[in-house]
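Structure incoming, see below.
The other protein chains are all here in position, but one chain of the complex has been omitted.
So, subunit A:
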Amino acid sequence: AEVEETLKRIQAHKGVVGTIVINAEGIPIRTTLDNSTTVQYAGLLHQLTMKAKSTVRDIDPQNDLTFLRIRSKKHEIMVAPDKEYLLIVIQNPCE
């Protein structure tokens, strides 16, 4: 229930295109986009997040990745990592 509320709240924000929750293996648990897009995002971002996390840790073992933002021409992909799950939000920053 709280999960629903949280996700709904995020989705309701201005410019948010989609929200995806994936687990540690890259399986999408919850998504607002269509299946093929979701699968693509899940696979690619999962790997990228792993890489980013290992990069941060390699440079400083005490450090850890808290947030990942990829800003592209068309939109911004935000990834909030956790030990077991990954929350991905795609937003169109207003320009």
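In this section, contacts are C-beta pairs under 8 Å (C-beta built on N, C-alpha and C of every residue); 3 or more make two chains touch, one makes a residue touch a chain; residues count from 1.
Simple rule for what comes next: contacts and distances are computed from a predicted model.
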| item | value |
| --- | --- |
| Missing subunit (named according to UniProt) among the choices "NADH-ubiquinone oxidoreductase chain 2", "Protein farnesyltransferase subunit beta", "DNAI2 protein" or "1-aminocyclopropane-1-carboxylate synthase" | "DNAI2 protein" |
| Options A:Glu2, A:Asp34 or A:Asp60, residue touching the unrepresented chain | A:Glu2 |
| Contacts of subunit A with the absent chain, listed as residue ranges | 2-3, 6-7, 9-10, 13-16, 21, 23, 25-27, 29-30, 39-40, 43-44, 66-67, 69, 76, 78, 80, 82-85, 87, 89, 91, 93-95 |
